[in-house]
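My questions all concern the structure below.
For this depiction, one protein chain was excluded, whereas all remaining protein chains were kept in their positions.
Let's look at subunit A:
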Amino acid sequence: MNPRGDSTSGSDGAPEPRRKSKKPKYSRFTQQELPACKPLLTPAIVVTTFAFIGIIFIPIGLLSLSASEQVVEIVYQYDTDCIPEQLQNDKVAFIQSSKTNKTCTRTLTVPKNMEGPVHIYYELDNFYQNHRRYVKSRSDKQLRSKASETVTTNCAPEATTSDGSVIVPCGLIAWSLFNDTYSFAVNSKIIEVNKKNIAWQSDKEHKFGSDVYPKNFQMGGLIGGAKLNASIPLSEQEDLIVWMRTAALPRFRKLYGRIETNLAANEQITVTIQNNYNTYSFEGKKNLVLSTTSWIGGKNDFLGTAYLTVGSLCLFLAIGFIILYLLKPRTLGDPSYLSWNRNPDGHY
């Protein structure tokens, strides 16, 4: 194909020998006749598909619902609860003051038998861990190796201390590490909380260096959250690792630890909360969540309901089409339905 340049005297413009046929070679490809399968929406296929989807989806929905039903979940919102009555009016002052007693002891009742491991989560609401200013404020290079300790590109304003030495780990995310703690007891007997392996193995091995130790951390003018033990390498600071996997949504849960034992129904659990973390300045909520898991994860009725709804809708449509087809049958590909056959003049 030579769409242009025919008029140049270029050497490629030399005329071909007259007799040489320019007939294009035949191939199924060039003639656009490749063997092809042509799926066709016949009434039978449509009805079958809808019916099939309905039949598959309804059981899936039921299964998901039952799995979700088996999950036992205790949610306790303690942000307001854990502030003494007299300080309710100025929560921020309460949380910022180093003098106030932040310990808060409450009792929770186990509604059903909870088989171990029981996951302990903290749930924050209205905390935009996905805020642009926030998500970018970290240095993956610094976290990974000691050699890159000074790489604090996106970390401002938590990149360096006022005298210019680097903060490790730098950035707003690390700075705002969640620092409420929970301890549990049943009948005055302390329940062990396993805080090992709460972070991703991949993060511990590859993202957070075992030779990187916290440095100049949480020394600035405003304390954002937890302090870190400077003698433990980042790869073992699992709370930090969990925290630094920033959440997708402003309401999020993060794994705090696990209770490996079973909790029996109606047991009274005494929770001692150290209410340190400031969510009051932005009207954030804090929940403590104890939950078992099933194959669908935590408690979630949404998918089950959705599958059920769609499944039944499909069945309904399938039936609808069958009725329609029986009432107004129509031959497939009847040429008399062609618009120009219905409108003989061919004028519209």
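Here is the rule we use: a residue touches a chain if its C-beta (ideal position, glycine included) is under 8 Å from a C-beta of that chain, and two chains touch if they have at least 3 such contacts; residues count from 1.
The definition used in the following text is that contacts and distances are computed from a predicted model.
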item: Chain left out of the displayed complex - its UniProt protein name, from "Trafficking protein particle complex subunit", "RNA polymerase II subunit 5-mediating protein homolog", "Calcineurin B homologous protein 2" or "Phospholipid-transporting ATPase"; value: "Phospholipid-transporting ATPase"
item: Options A:L255, A:V271, A:L288 or A:L315, residue touching the unrepresented chain; value: A:L255
item: Option from A:L87, A:L108 or A:V135 whose C-beta touches the chain left out; value: A:V135
item: Residue touching the undisplayed chain, where the options are A:D90, A:E260 or A:E283; value: A:E283
item: Touching residues (missing chain, whole complex) on subunit A; value: 1, 3-15, 18, 20-26, 30-32, 34-43, 46, 53, 57, 60, 92, 121, 127-135, 138, 140-141, 144, 156-158, 160-162, 172, 175-176, 200, 202-203, 206-207, 220-222, 224-225, 245-255, 278, 281-283, 295-300, 302-303, 306-307, 310, 314, 317, 324, 330, 332-335, 337-340, 342, 344-346, 348
